[in-house]
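Missing here: one protein chain of the complex. Every other protein chain is in place.
Going in written order, the chains are labelled A and B, and every chain counts its residues from 1.
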Amino acid sequence: MSRAVDATRRVLPPLVVGVLFLVLWEAAVKGFDLKPYFLSAPSKIWEQFTGNFDLVWGAARVSGTNALVGLVLGAIVGAVMSLALSRYRTLGDLVTPLAIALNAIPIFVLVAVLNNMFAITSEVPRRVMVTLVVYFIVLVNVAKGLTQVNGTHVELMKSYAASDFEILRKVRVPNATPYFFTALRIAAPAAVITAFVSEYFGGSQNGLGSRITSNIANSKNAVAWAYVLGACLLGLVFYVVSSVLEGVATPGGTKQQDRERR
Amino acid sequence: MSAIEITSVSKVFNRGSANQVDALVGVDLSVASGEFVSLIGPSGCGKSTLLRLIANLLEPSEGSIVVNGKSPEQARLDQDYGMAFQQSGLFEWRTVAKNIELPLELKGWGKSERRQRALEMLDMVKLADFADHHPWQLSGGMQQRVAIARALAVQPSLLLMDEPFGALDEMTREHMQSELLNICRAQGTTVVFVTHSIPEAVYLSNRVVVMSPRPGRITRIVDVAIEGERSDATRDNTAFFAGITAVREALRGVEMNDHIRGIEDR
Partner (left out) sequence: MFVVSLLIVAVVWEFYKWVGPADGGKVFGWSLLPRSNDNAMPHVWDMLSRYGRPEVRGSDREIWRVVLAGAWFSFRLALVGFVLGSTLGIALAVLMARFKVAERGILPYLVVSQTVPLIALAPLVVSWGGKLEIFGYEWPRWLSASVLGAFLAFFPVSVGTLKGFTSPPGASLELMQSYAASWWQTLRRLRFPAAVPFMVPALKLAASSSVIGVVVAEISTGLKGGIGRLIIEYGRQATSDPAKVFTAVFGAALLGLTMAGFVALADLWMMRNRPKETAA
């Protein structure tokens, strides 16, 4: 009985807030007769979204593919590179300040440069951009997972006269696996955002970002909002999938690792 | 007049639901002014709950509590008591002196008066040199001394302590026990002290209240019959050992009926 009460207590307030928000929005647009170039009513947005669903889906696929390709590539390269980083400390000292600095910079502006290096219709600049962004996120996190291991575990392995490679295999990599999936969860929304924002710099016009700007330029704001909704849904899907992956890949967390050791 | 009067007090959590807990049932206790009383018992016996009822951090489900002739709420509002916990609970962003000044700030004391009182308190716990240090620069024992100084800053007549020495090593612990007694003797403070340690309870107290769980209640009150002032010599005193044995047996009586862990026998 109390379980149901707890569940409602948790779900009800955000639900109420969400519904209230939409109602107020709709009322404000209708009541104050707000011009469409300022805000479109939720009802209109939904209309355009369902009406143009094919187009939105198509654009989402383009942006989404770019994000996905970059995510996968960046994750793989990042993970591989982090192995090198954990092995050679000087490499780590070189790369870490670079990674920290790049975190602060709006790195996506490099797309302007990348666009020149490839054909104008290519999606590759966006993918390279996403790969770069994901690469650094995964690199830093997995390196942390490989180096910040329980000191006692390492001492134990050394007492078994285990080689560095064996320690890597049996202690560091299992320790780093949850970090990898956490990095993926962090990188997934970043990948979508980067794929998105990269489209503002010109080049191929098939993605969600370009559609939003072109619709605004044509004063079709409600349609633009529909694409925005599509973008948000895309980002949400990426996040949810990577979160689920994270949960599946690390059942029970450290407890499982202890069990394996026994 | 007794400092604390507890009559037929019960405390029930989650009454009526599947996870109802009878933390305390039918508790009667009277603490005289200037007395040092320990509460000891296995996990779940309600000793911390009882302390918090006195402190007005919890309300009793039944019964009444009178502190210094007032309701516990009034005693809290009047700052009649000081409280100390197992984690020293010092604010890491304040200096040692400023930590002691915290209750005084809330009472609206002026800046120079606060500073003066804080330094007096530090003198009392022999940490005057560390007034402008930060808590993380001090050892665990020193942090607890600061916490005690803070609890005494408003010069309360009552001190409520929840295993304040639990996180310290044995030697520091014994040292702190002596310090605490010196301070309380000088100030005439009434103390209610929750602990897991039998020797600690016997060393510090006039009376040891032995409690048991399921439901939480007082099983026995042991009078500690040690003559004169306590000192390091007391720890070799036969009366001291007799007290320990008495408390241990009272607890064993509890143990016979339940399988309990959590009592230190050092």
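Just so we're on the same page, a contact is a pair of C-beta atoms (placed from the backbone, for glycine too) under 8 Å apart; a residue touches a chain by one contact, two chains touch by 3 or more.
Being a predicted model, the structure only gives us computed values, none of them experimental.
When you scan B:59, B:105 or B:229 for touch with the missing chain, the hit is B:105. Screening B:2, B:79 or B:157 for touch with the missing chain picks out B:79.
When the full complex is taken into account, the listed residue touching the unshown chain is A:231, out of A:62, A:157 or A:231. Only one residue in the set A:7, A:24, A:109 or A:244 touches the chain that does not appear here, and it is A:109. Interface residues of chain B with the unshown chain, by the touch rule above, are 52, 55-57, 76-77, 79, 81, 83, 85-87, 89, 91-95, 102-103, 105-106, 134, 136. Remark: the residues of chain A touching the chain excluded from display are 9-10, 13-14, 16-18, 35, 37-38, 93-95, 97-98, 101, 103-106, 108-110, 112-119, 122, 124, 148, 188-189, 192-193, 196-197, 200-202, 208-209, 212-213, 216, 221, 224-225, 227-228, 231-232, 234-236, 238-239.
Quick note on the criterion: only the chains that are shown with their structure count from here on.
Between chain A and chain B the centroid-to-centroid distance comes to 52 Å (mean Cα coordinates, whole Å).
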